[in-house]
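Before I ask anything, here is the structure I am working with.
Of the protein chains in this complex, one is absent; all others appear in place.
All chains are identified by letter, namely A and B, in their written order; residue positions are counted from 1 within each chain.
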Amino acid sequence: MKHVFSVRIGPVGFRVGSDWRAPIRQLAALYAGYPQPEDGVPDFTVRLFAQRPWRRVIRPAVMIGGDFMIPDAAPLPLAQGLLAAEMAMNLQMALGQRRYLLLHASAVERDGRVLLMTGESGSGKSTLAALLSQRGWRLMGDEFALIDPVTGLAHAFPRLVSLKNAAIAVAEAAMPQARFGPLLEGTPKGAIRHLVPDAAAVAAMDMPGKPALLLFPRFGFAPDIRDVAPGEVFMRLTQASTNYVAMGERGFDALTRLVLSIPAQAIDYPDTKHALAQVEALWEAL
Amino acid sequence: MAAVYRAAPAEALRIVPLDAFTAIYHRASGITHLVGPPVPEILTALGPDGLTLPALIARLGDTYDLLDADEAALGARLDELVAAGLVRTA
């Protein structure tokens, strides 16, 4: 393809090809400092292409393709090309990742131990992970936690943190010195702005950690903490994993081991201040 | 002659008790079953040698104190387990 960008995020190498220069230039700027795929061979290929040649210039619409695709994925306007690239990379992980059990969770690390936070979109897991990274935690990832079925360790996947709607202002205020991507208005998920993980997160991204605590955050409720029993955790994590079924027995091994080895709590919170205090208290009590 | 129900051989299943629930991975189908009592107890009671339905009810009553097991309900449960591949007949 005409424009190409390659990057390694944690243990996963990507190659992004594009009919347009703009998304590639944005990726290169935001992922500056990230390494290249190991041995020069990426795990996944992503393509951003025009459905018809003239759609490169006339009302340009970015189609998403790659090794793994969903049929009839709607194109995005070229102004949202960066989002298209990020979505396509996520899609490769969600549909094609077979080495690690993929949990739809954010992950932060302290002292070699990992806090996993999982929940629906809007639960605040991305925002909390970003804020914790300002308070002595290492950001491992805001979207996918990678559990190694052999070691049980969590691997970092520190892609750009995807902040949505109200979370954008919260992060901008809390992290005035951080680097952000362009503000993307009117996307299918509302306003989106990408936050570049800090240098420490990138420098340490090859260092896995031992899972120590699992939280199910829920934003917009009175503060509350309750234990979640292993059976329920298991069920919720099978639903929070995009590749549990495809991983077969290795997925079963990884998940049962994780569920039996770490405590799990559901935390409800009205604002991020409460949530951060809840997280620190639970972590101290481990 | 009443049908004999046998548990799938030990190497066909991965059974991991979590709490009240037990996770069972069925190797032949690649399907995970999250089950509650009395399914794990049924699998243990049947074992590789198998039992008829009345014998199973007696065994569950002796070992697990499940005296109120009703034959029709347990039979339906067994049929589900057969369909899932966790239990075999004959």
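Here are a few things to note about the model shown:
We adopt the following convention: a residue touches a chain if its C-beta (ideal position, glycine included) is under 8 Å from a C-beta of that chain, and two chains touch if they have at least 3 such contacts.
FYI, contacts and distances are computed from a predicted model.
Entry comment: the absent subunit's protein name, as recorded by UniProt, is "Nucleotidyltransferase family protein", drawn from "Nucleotidyltransferase family protein", "Putative oxidoreductase subunit", "Protein N-acetyltransferase, RimJ/RimL family" or "Glucose-6-phosphate 1-dehydrogenase".
Considering the full assembly, A:47 is the residue among A:47, A:155 or A:236 that touches the omitted chain. Touch with the chain that is not drawn comes from one residue among A:38, A:111, A:185 or A:224, which is A:38. Checked against the full complex, the candidates A:21, A:98, A:135 or A:189 give a single residue touching the omitted chain, namely A:98.
In the full complex, chain A contacts the hidden chain through residues 1, 13, 15, 17, 37-43, 45, 47, 49, 65-68, 98-99, 246-248, 250. Taking the whole complex into account, chain B touches the unshown chain at residues 27-31, 83, 85.
Just so we're on the same page, only the chains that are shown with their structure count from here on.
Residues of chain A that touch chain B in their complex: 229-231, 234-235, 238, 244-245, 248-249, 252-253, 256, 259-260. Against chain A, the residues of chain B that register as touching in their complex are 14, 16, 18-21, 23, 25, 27, 30, 32, 34.
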